[in-house]
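Written below as structure tokens is the structure these notes are about.
One chain of protein is taken out of this complex; the other chains stay put.
All chains are identified by letter, namely A and B, in their written order; residue positions are counted from 1 within each chain.
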Amino acid sequence: MHGRIVAFCCERSAYPAADLAGRLGLHCPDSLRVIRVPCAGRVDVIHIMRAFETGASAVMVLGCEEGACHHITGNTRARERVRYSETLLKEIGITNRAVLMVNISPNAPHKFVRAVGEANKLVEDLREAK
Amino acid sequence: MVSDKVRDAMQHPRIRLLTGAVLRGLSGGPGDFRVEIVREPRYVDAERCIACGLCSEVCPTDPKAIYLPKPDAVPLVHVLDDRFCLRARGKNCELCQEVCPTEAIEFNRKRQEEDLNVGAIVVATGFEVFDAREKGSLGYGRYSNVLTGLDLEHMFRRKGELRLPGNDKEPESIAFIQCVGSRDEGHVYCSHVCCKYAMKLAALIRHQSLDTKVTIFYIDLQTAGKGFARFFDDYRGDIRFVRGVPVEILQTASGELEVKFEDISQGKVCRDTFDLVVLSVGISPRTDSWDLARILGIDMADDGFFDTATSVGSNDTGVGGIFLAGTCQGPKDIADSVAHGIGAASRVMELLGMPVQADG
Partner (left out) sequence: MSVNDMEVRTGVFICNCGQSMKNIDFDALAKKAASVPGVISVTLSSDLCLDEGMKRMISLIRDGSVNRVVIAACSPDSKEHIFRHVLETAGLNGNLLSVANIREQCAWAHKGDVTGKAEELVRMAADRARLLRPVERRELPVNPDVLVVGGGFSALSTALGLSAVGLRTTVLEREAIPGTGTGDKENLQGFDVGSVIAAAERDANIDILTSARIVAVEGVLGDYTVTISKDGAEISRRCGAIVLATGFRTQLAPGSDMPIDDQVASGARVVSQEQLVCMLNNSVLDARPRTVGFVFDLADDSSRYTTLATLNNALAVRARWGSEVYVICRDVKVDSEGAERMYQSARECGVVFLKCDSALKIAVDNGRIAVEARDVFLGEDIVVSCDLLVAEELPFAADGAEVLGSLSGVRMDSRGFYQDENVHLYPVGSDRKGVFCVGGCRGNPDIVRVLADVSSVVASICGLLSPGHIEADIEKVKVDPQKCVACLTCIRVCPHSAIQLMRVEDGKDAAVISDLACDACGVCAAICPAKAIEFEGYRDDEIAAQLEAIGEACMGG
């Protein structure tokens, strides 16, 4: 099992969406590892980088839709940190890793599955590019 | 969202949730009511079912007689529909019971009766969706590509995208018809939610495919309310709005739907064809409200919803100790239903008394 996708999932949006996907029988790549967080805003650059350090090929941060974050700016902060992480990766010269921010609502299992599929495809493309 | 609330309620130590329960009799008064409840047999014990799905897998009927009502059902348990179940219809089949790992299925259940002693009663029986078949000329139930807004919502939830029921293709042109079962002779009210949900569905459709053309036929656009006006503005440019509600839909030989409407700006009757027509059905009072009203001794208003005694939209009925919450009192959107529901709680608190304790 190569190419782990580590997904930090907000407990109000992405986590229930992932559960719903499972109940509907929608499959996604088995390289997915979900870490549940109370808000996407809990995720900091250091966690994203640690995920890569420990071997993840892609890191996803999933939070509520714009304007729907219960903690108001948790999802926007997460997005900024994802962007900053992208910059950091470039500066360090790492080109075969991907970090993504996804906004999602709790009743969007199909969107969850699609997002993970896209991350997986990114990982495969990056591996091939090598 | 609803699932979260139901789950919170189920986990609350002072809330007891009785399913399959119907009120059959009432006596007493505010502060001291005696309520007679009848519970229909629930073949699947909600406390033992772990939603593993083995029963559904082995059920031989089509559609399945035992199933999970929806993937985010709360409680997350299976239900048995005795209209389809072979065993319930006297045949010899116990496959689900045999395979159930927690012995949650029991066929020989009887109806149970229970009396409750309570201080206050809140009626929160909700509404029925307007049955679009009542407007026969709109073709619902006759043409497979005429759907209600609710059908479309279900499709998005189950499939994640929109496909024509007839041939599973993506529709190229869609018409929404507003006020189906609202603002008409039998329903002198606006249902509050249809313009909003139609716009939401239209936005989902446009998100799926920018090539799909959406037309909305309406009387007055209900765009008031927090954030909705901005939402409408964002999508107004993408959608064709036609003022005037169609009265007839016919299916052409090629399977398209021909909508006949009066184009007021042109001053004549026009016909447009669409692949899919969505009827924005409204909120109707439940037809069984009358029975409940009779048992409780509360009044019905002209439009079939429960009547409020004091002011418009209040929680009070004419009977002390019995309060109304939500759409059973009249159409409301989510925020208004929640506010009304919490309001009913405040009436109960006032009646039953809330001892105030100040610590220090």
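Rule of thumb we're sticking to: a contact is a pair of C-beta atoms (placed from the backbone, for glycine too) under 8 Å apart; a residue touches a chain by one contact, two chains touch by 3 or more.
Here the structure is a predicted model, which is why all the values come from computation and not from measurement.
> Thinking of the whole complex, not just what is shown, which of B:19, B:102 or B:137 touches the missing chain?
B:102
> From the listed residues B:94, B:113, B:299 or B:350, report the one that touches the chain absent from this view.
Checking the options B:94, B:113, B:299 or B:350, the one contacting the hidden chain is B:350.
> Which is it among B:81, B:153 or B:336 that touches the chain not included here?
Of the candidates B:81, B:153 or B:336, B:336 is in touch with the missing chain.
> May I ask which residue of B:70, B:163, B:183 or B:200 touches the chain that does not appear here?
B:183
> Counting contacts across the full complex, list the positions on subunit A that touch the omitted chain.
Against the left-out chain, subunit A lists 1-2, 4, 6, 11, 15-16, 18-19, 21-23, 25-30, 32-39, 41-44, 46-47, 50-51, 53-56, 70-74, 77.
> For subunit B, enumerate the residues touching the unshown chain of the complex.
1, 5, 7, 11, 47-48, 50-54, 76, 100-102, 183, 188-192, 195, 220-230, 232, 243, 264-267, 311-315, 330-331, 333-336, 338-340, 342-347, 349-350, 353-360
To be clear about the criterion, only the chains that are shown with their structure count from here on.
> Per the centroid of Cα atoms for each chain, what is the distance between subunit A and subunit B, given in Å?
Going by mean C-alpha positions, subunit A sits 34 Å from subunit B.
> Taking the complex as given, what residues does subunit A use to touch subunit B?
Contact set of subunit A toward subunit B: 16, 20, 23-24, 106-107, 109-111.
> Can you list the residues on subunit B that touch subunit A in the complex?
Against subunit A, subunit B makes touches at 1, 68, 71-72, 157-161.
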